[in-house]
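The structure follows.
Entry: subunit A
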Amino acid sequence: MTSFLQILLVGVALATFLAPGPATAQDAIKVGIVLPLTGDQAKFGEIEKLSFYLALEEINAAGGIKGKKLQFLFADDTGNPEVGRTVMEKLIKKDKVVMLGGGYASAVTYAMAGVAQQNRIPFLINTGSADVITEKGYDYIFRLNPTVSDYTSGLESFLTAVVKPKNVVILHESSLFGAEGAKAFKNTCEKLGIKVLMVEGYEGWFRAFDFQPLLMRVKQANPDLVYMISYLRDATLLMQLAREMKLTPKLFVGGAAGFTLPEFAQEAGKAAEKVISVTLWHQSLPIPGAREYFDKFKATYQRDTEYHGAEAYAAAYVMTDVLKRAKSLAPEDIKQALKETDMQTVFGPVKFVSYGKMTNQNRLNTYVVQWQEGKLRLIWPADLAQAKYVYPVDWLKEWGFK
Partner candidate 1 sequence: MKRNQVISAIIAVVFIILPLVVTSDYYRHLAILALMWVVIGGSWNLLAGYTGQISFGHAIFFGTGAYTAGILADKLGTSAWLGMALGGFTAVLAGLVIGFICFRLRGPYFALATIAAGEICRLIAVNWESLTNGMVGVLLIQTFRSKLPYYYVALALAAASLLVFNLVMKSKWGFYFVSIREDQDAAESLGINAALYKNLSLAISAFFTGTAGAFYMNYMAFIDPEVVFSLPYISIMAILVAIIGGVATIWGPAVGALIMVGIQETFRSAIFGLAPKWVSQSHALVFGLMVIFVILYLANGVVGDWPKIKRLVVRSR
Partner candidate 2 sequence: MVGASMAFFEAQEIGKTFGGLKALSDVSFTVNQGEIFGLIGPNGAGKTTIFNLINHYYPLTSGDILFKGKSIKGMKTYQICHLGIGRTFQVVKPLKRLTVLENVMASAFCRVNTFKEARELALDTLEFCNLMSEKEKPAKSLPIAGRKRLEITRALATQPELLLLDETAAGLNPAELDEAIELILKMRDKGVTIIIIEHLMKVIMTISDRIHCINYGRTIAEGTPAEVANNPEVIEAYLGESYA
């Protein structure tokens, strides 16, 4: 018995050792993609990973890059900056990737950007949005998505033209993303003459379950607008409790992230209805390929996608374009090619510019969406709108109390 076990163990060990790596390992161009695949933010990681895959298959089917196949090495940052740095290090040192992509949570992305810069490997960020990431003057860091302080640019005109709120309460998860977003929106409100009644941060994970006292305070403050920057769980819980507690401001607005995920509507149910959110993208936008991407994603995975997926999908194409144009696969050449990027993607035009403290930052418009009958519809700007916004909202009716 013992000897059998020993043979088995040795066999397994040998098999793992001798097993050939991925067939195309030799002639593929390796790019590392770091995303949260487990943990708190796994849902976002999943939608992005699927989109990267979708793009990868198309790219390789179309001949890859300079005759070589593109290969994505996915790594899991688990939503933890320290883990993110370790896997980045491994991708760079051990797997010898030519460039890096991904980057979901701002805090993790920020920490990972340090590793990329340190090792001078270009890193194309597609979601991590805190301003500080591209404010450090790191020349190997490029960002495809707009910064969190630009998230509400599309919302501003909606507020001034339609809602005209007098005052606002801002609730945010207190990691880098939420904190910076809240600060930015507070400034926006002050600029627009909207009185900020309350800004309250809550820790982004398990400590956030007990929202009742918080919402009771919001209820007493009686604001016109409740602006929330949340990931998925907290977004769901906040809206569910708001419904239960019959908290009825003129409008609930989400600051993207959790509020646009299909899971938000699934889990929050009725409580998600008519909630408005900022978004960076919508399939109905007149961007070439946007609708095709959305449909293809749905056909392939039998589920909806949203802006996070589009960011990932676009990033894959930007990388392909860059790697095709780069003189060689040396980091400096790839960096140079990234700098010269000027292309159209499903996420919008991509061109990395430097302005103010920012370096290598892509600037894009943002939009406003609303959950209508369980569907996320583009409602603003008016000329691009797919559906008319519903405002004012009779919350009690929407929530099924009437």
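Candidate entries met the following condition: all candidates are chains of the complex that A comes from, given by their letters.
Just so it is clear, a contact is a pair of C-beta atoms (placed from the backbone, for glycine too) under 8 Å apart; a residue touches a chain by one contact, two chains touch by 3 or more; residues count from 1.
As the structure is a computational prediction, the values presented were derived from the model and not from experiment.
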item: Complex partner of subunit A (touching, any copy) among 1 or 2; value: 1
item: Residue ranges of subunit A touching candidate 1 (in the complex, touch as defined); value: 12-13, 16-17, 80-82, 85, 93-94, 106-107, 110-111, 113-115, 117-119, 130, 132, 136, 174-176, 179, 203-204
